[in-house]
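Pasting a structure below so you can have a look.
A single protein chain has been removed from this complex, and every other one stays in its place.
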Amino acid sequence: MSPISEYELAEALAGAHGPLRIRGGGTRTLDVDGGDTLSTGQMTGITLHEPGALTLVAKAGTPVSDIRAALRAENQRLAFEPMDHRPLLGTTGAPTIGGVVAGNVSGPRRIAVGAARDFMLGVRFVDGTGRILKNGGRVMKNVTGYDLVRLLTGSHGTLGVLSEVSLKVLPDVDAAATLLLSGLSDTQAVKALSAGLGSPFEITGAAHDPEAGETRLRIEGFANSVTYRAGRLRDLLAPFGRAEVQEGKAGTAETWAAIRDVTDFADRAGDVWRLSVKPSDAPALVARSGAETVRYDWGGGLVWLLMPEGVDLRANLGPFKGHATLIRADEETRRALPAFQPENPVLARLTAELRAKFDPRGVLNPGVMA
Amino acid sequence: MQTNFSAEQLQDPGTARANEILRACVHCGFCTATCPTYQVLGDELDSPRGRIYLMKDMLENERVPDEKTVTHIDRCLSCLACMTTCPSGVHYMHLVDHARDYIERHYDRPWSDRALRWILSKILPYPMRFRLALLGARIGRPFARLMPDARLRAMLEMAPRQIPPVSRNDDPQTFAPEAPRKKRVALMTGCAQRALNTDINDATIRLLTRLGCEVVVAEGAGCCGALTHHMGKTGESHATAAKNIRAWVAEMDGKGLDAIVINTSGCGTTVKDYGHMFRGEPLAEDAARVSAIARDVSEVLMELDLPEGAPKDLTVAYHAACSLQHGQQIKTHPKDLLKRAGFSIVEPADAHLCCGSAGTYNLMQPAISKQLKDRKVQTLEAATPDVIAAGNIGCMMQIGGGTDVPVVHTAELLDWATGGPKPPAMRAAQTGVPILR
Partner (left out) sequence: MEMPEPDADVVSRKGHLVERLQNALPPGAVIHDTTELRAYECDALTAYTCPPLCAVLPTSTEEVAAVLRICHDEGVPVVPRGAGTSLAGGALATADAVMLGTARLNAVIETNYDDRYIRVQSGRTNLSVTGAVEERGFFYAPDPSSQLACAIAGNIAMNSGGAHCLKYGVTTNNLLGVTMVLVDGTVTEIGGAHLDAGGLDLLGLICGSEGQLGVVTEATLRILHKPEGARPVLMGYDSSEVAGQVVNDIIKAGVLPVAIEFMDRPCIEATEAFAKAGYPMCEALLIVEVEGSDAEIDEQLGLIMQIAARHDPVELREAKDADEAGRIWLGRKSAFGAMGQINDYMCLDGTIPVSELPFVLRRIAELAQEYGLAVANVFHAGDGNMHPLILYNANTPGEQEKCEALGADILRLCVEVGGCLTGEHGVGIEKRDLMLVQYGPDDLDAQMAVKDVFDPAWLLNAAKVFPLAASKSHRIAAE
């Protein structure tokens, strides 16, 4: 099924008889217990773009590339730089904005400006009974009623199918640069990133590659400002070694797109896990993870782990604060291990009851996030 | 805020003023954030906003005050931090003074309360009686733990171990300027201060004359009336205030006065409010004249070209007395003067919070007062100062009771820096003889 309008979408959901796999651009794998595929890919189009108000509204199936193009024309961008899963997962298709929102997909800049969830202004969606619902709107500040916008963002199609999303966008930047430190241990690297992130110099990316021994910090803004901050940061980070400053917007964009998409793991065998923790906890967790290698992002708060196939990362870690998500594995492993971090019993109960309210018949992506 | 006074009620000038104040309040709650008792107790009822509500209810309905209402209003320090904070200019001081007067007239306090308040009102404002009482306290201190009332124990424990001899400087007289005369000023020598610490007036007189002031201690001036005023004993406070007004007006109409200098900021706040206290009374005009030239000593010093002093290797923690920073809105003068004299100045965290002295508050509300004292001492000591300076004897006694760091009046340091003797409290501290404790 591939409805072309919100109305058709509502009809499709109201008339659903069994489980549905909700699909945007199909660039990510979700383990749904059987069922027909319901795609939002035909509901496309940017409904509103007001550059002066930093607002963009688009149908859920609109390709992210279309949105990027429209924004670029006005010198704007999606500041949370959603990751493109295709290289890592070896999938095809085109990421849609609805998919980005449903997965709360963000990139390295999350550490500075926020995740997809933080840029969401409003949603229109259809719940599991076929009701067309809206929440939020198109304005920057809105606390009218409960925040179902954030509840729907990252709900992976389990509470409703998005038909339209409204986003805050930001101006693009003039210039960018990367500071590169070499040869740091994981612990030292996280300390260096923390020092940068705890400075007034507005770091918009903070990543560490332990295999190459490369630690990177990104700065963006007006050209003079980037140069100025790069200099100040180099001084600040002197205790961690001499930082090389790589200026240039295009080069920086390329470097950070690779970090964003974890392309390093694309052609390597093994399961891929994504771990969200307090940055200073990360090195010790990595040490007991059993991972073949890892990549740190978000100043250490996000760790991508390349694990031997079929190994349960959560079992290796033991109890920890944060969450681990299984991103890439063969079917057998995915059947054996839940993709999402199991929640504490209270939150698990609340989650189950919320799903029952929004989807009483259990037709929306059953098995996902459960 | 909406109010519900009848036209008849509003005939009364006190009620009319209360209505005016209440109407300005928008109940935003900003005042709660800087109220010391709210910090300690965390109850809306012990915040300015809560008290305003209690007072509004009591006054609108002309209720006989109940025990609870009185408890919460009694807990107010009158530090007036709320007035500094209020964005709408609510004159809390006039409101709470009015409410205290109302309570005094309509509420039957328990006998022990009445007795205590009577004793305080009959002793503190009178230096000779107070001296005798302090001597008595020294004798009584060993028996403190036998006292049934925490407040009486607090009184005994708070009495200083050493009581200075009477200073003849406090007698009515005129001190000639030691430099070409710039001003003729009256010095208010106060009441309790004359019994507790004579160094302050001595230093002030030396400092002012050195800087070109003719200083008069006016015949007939005494207690400002603040202590009794804040107990709601309006009759007594007006009587003592009236004496001051007459004494100073006589000087103003005689050889003239450029200022009435007050070095106890608690008194300063009250003298500056005489105009309001006596509004609509025969003394109104004279009271307003007195208020118009009443100055904190730091205000006068700012106009006197204090010589710049060489930097000194001495860190002064400046404690801002509430009556100075909130009551009179004098915030920078003392610090500017001390810096000019060459001292390096540090300020404690939460400088806006009261030390818990607040007139007779430390005697009437010892538990809350102690908590505030401990906080204040802790934040002051955090900066490891050599000396603590304040502009109000009440604060000096309160803070001095909790720290080994010497506590002196700002004027004493300025006197020292410009050629006067080192403040006795600092000399004593060096030799290990505690003073003011």
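Should a chain be cited, it is by its letter among A and B, assigned in written order, with residues numbered from 1 in that chain.
Basically, a contact is a pair of C-beta atoms (placed from the backbone, for glycine too) under 8 Å apart; a residue touches a chain by one contact, two chains touch by 3 or more.
This one's a predicted model, so the numbers in the text were calculated from it and none came from an experiment.
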item	value
Contacts of the hidden chain among displayed chains	A, B
Residue in contact with the excluded chain [from A:131, A:242, A:268 or A:288]	A:131
Option touching the unshown chain, where A:54, A:291, A:306 or A:363 are the choices	A:54
Residue touching the undisplayed chain, where the options are A:28, A:117 or A:328	A:117
Sole residue of A:150, A:208, A:260 or A:295 that reaches the chain not shown, by the stated touch rule	A:150
Touch residues of subunit A, complete complex, unshown partner	50-55, 74-75, 104, 106, 110-111, 114-115, 117-118, 127, 131-135, 137-151, 153-155, 158-159, 170-174, 191, 194, 197-200, 221-222, 224-225, 228-229, 232, 276-280, 298, 301-302, 321-325, 340-341, 343-344, 346-347, 350-351, 353-354, 357-358, 369
Footprint left on subunit B by the chain that the document does not show	1-3, 23-34, 38, 42-45, 49-50, 53-54, 57, 66, 68-69, 72, 85-89
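Rule of thumb we're sticking to: only the chains that are shown with their structure count from here on.
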item	value
Centre distance in Å when subunit A and subunit B are each reduced to the mean of their C-alpha atoms	60
